[in-house]
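Everything on this sheet refers to the single structure shown next.
Omission of a single protein chain aside, the complex is shown with its protein chains in their original locations.
Showing subunit A:
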Amino acid sequence: MVTERSRRRSKRIKSEKKVVVIDNDNEIGEFEEIEEISGDFDTGTKVKSPKRVKISQLATKIRSISRSTSPIDIHQDNSLWVEKYEPKTLADVMIHPKKLKDIKSEIESMLGNDPHRPRLLVLSGPSGSSKSTVTKMLANALIDHKTQIPNFIEWVTPSSTNSDRFSDFLNSSSYRTGEKTALILVEDLPNIFHEDTRRKFQRALLEWVSTDYRLPPLVICITECEYSNDDQLYNQGYNIENNFTAETILGKQLLNNPRLTRIRLNSINFTLSKKCLNNIVIKESSIFQNIPVDKLKPKLEEFSRYGDLRSSISALQFWSRWFQFSSSSDINLGKESSIQLFHAIGKCIFGSKNEGEQDNDTINSVMKDYSTRSNILKLGLLENYDKYNSSDFDVKKASEITDYLSLNDTLKPEDISLELSIRKTRYTLNEVEIKKTQKLGLNFPREFKSYKLIKSIKNDITRYIELEFQRNSIFRTFDDSNLLHGFLEPLINNNRVFKNRSKIHYYQSINKSIPQDWFYPKEPYLKERLGGPLKELNGDQEVVDSNDDYLKTSYNESYYNDTKIDTNTQGQSDNEDDEDEYDSIVESSEEDFGGDDTFEKELMAVSQRKKWGANEFIKSQEKNFPIKSQKLLEIPPNIRIPFITKRDNSEFLNDIDENEFDEPDF
């Protein structure tokens, strides 16, 4: 067994290059964002390995080789291995070859002349996934070295609080084109936790992508992480306060821009990490020769599972140091890998894909990570339990699950309620016989989107109440305003205006004086349903950033913006809706229970509208249906053009699987 292993290992050493890793720390706000760099150390080394050797012997052998060729004296070296073993060429960066190809072709096209070339590349991924290393290496590889100018410029957040600095930086770097091209790397971000700074940051980038003249390639590296805040904030949804991701930092408008390309990097998988660690073991043989293989091997495997190369290497280094003083190997180092939200939901609903893993273990592993954030996971369960077996299971089972989820919403403490919910969901779904191949398309809980809508609609209504009071000295209650006036008042107003208009027209033609109250309601009046028409609130397959308030439209804008009335309200920004969230379900006020075909018709109608531009549609509607038809709410006041979602989370799930099913190694 041992000899077999060592043979395989020696082959590996022959064929693979050495890896060096360095470390550089970047501080973003309160977080330590650490990037990992791996690459080639000494390439010239060739190892002629005997076919059958014990690992310890092998290590000694390599040590002597390393010594002779390495420029660094590794003996009494106190430097950190993550710094010491930094990659020197592109080929040595620990990254999936396919991803590397993707990024390379992106940057190449950014350097090209195609008018549709991307202007901005966003690399996102967990810490230690080689984002910035890859970028720097690619900058070296793709950009000419002729000039003295460095081939990448990096943004460094100044200590001053001036929020305009970032756009100044971009402006000054925009001249780096032509022969002296440099790649602009933004790794350190401005203080995006400050809302104004974030806005300015996003705006500067938007200007950048919409510029048509030649610009140097811009690459942003974002280390994504979820972090739990106190529960109350978490309730408020998915935003910069609890999720540090491309969605929350850049915003939807920017991410959906066709000139932006986003590439997601995954955490380094087991094989690659292990390869890297093995190389270090070989290079640091002076230390590792004293450690028995049976102690080293499980540790190497444990460290390789971290998914964060920097963390793995540091753990290895400190473990080895520690081992020299005490021969016992029981020490806990490094981080535990955490489960991301979609992954956790997937595990609870579909069960684990890992062979032999019992439901019980799966649930325990999820509970470990989510016991303090039960809300989001429970909502995720409710949002997605029906996806099991493509919704093909008994409605009784569904009712059992929802009944339980409902009951658990009333239970305290949170972690027990969560555990009960997860167990019930998993075990009930386990009883369902799976017939079809399952489609994995999980939705992000809509609760947060809904929460945001509630906030904006509430705002609309309270402003309506205020304005009504200022105009007519009438104070309405909230529910009356929303349930009755919100719908009936626009109806009355629009019809009255239409009726009066024809009367006025008639009176003018016979030269009669027009009664004053025919001019009522005076502009501006409530024309559209308070808070917008009722539509269907659809789930997103992506995480939704609840701070993302770009691209909103408001209903009754003219009504609220009446300049004659001095309003005490704050800004406009709060009482607006999201643009792309739903399709109309209230198509006409006349009830038509024709069943599914009507629904299809509605969908058809909606989809046809989508092909048109919003303005064209409104114009054509004005031609075809004069004001009268508005009374039936047939025309949505403005047509929403949905965004094309760039990717859905099924890919996301695949990515995770990629990491899970690693070839057994060693």
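The working rule: contacts are C-beta pairs under 8 Å (C-beta built on N, C-alpha and C of every residue); 3 or more make two chains touch, one makes a residue touch a chain; residues count from 1.
Simple rule for what comes next: contacts and distances are computed from a predicted model.
The listed choices are "Glutamyl-tRNA(Gln) amidotransferase subunit A, mitochondrial", "Ribosomal RNA-processing protein 43", "Replication factor C subunit 5" or "WD repeat-containing protein 20"; the UniProt protein name belonging to the chain that is not shown reads "Replication factor C subunit 5". Residue A:S450 is the one among A:T89, A:T211, A:S450 or A:Q508 that touches the chain missing from this view.
Summary of contacts with the chain left out: across A:A91, A:V209, A:L420 or A:L491, the touching residue is A:L491.
Considering the complete assembly, subunit A touches the hidden chain via residues 375, 378-379, 382-383, 386, 391-393, 395-396, 398-399, 401-403, 405-410, 446-447, 449-450, 453-454, 457-458, 461-462, 465-466, 469-470, 472-475, 477-480, 482-485, 487-489, 491-492, 495-496, 499, 516-517, 520, 529, 531, 533-539, 568, 582, 585-586, 589-591, 593, 595, 631, 633.
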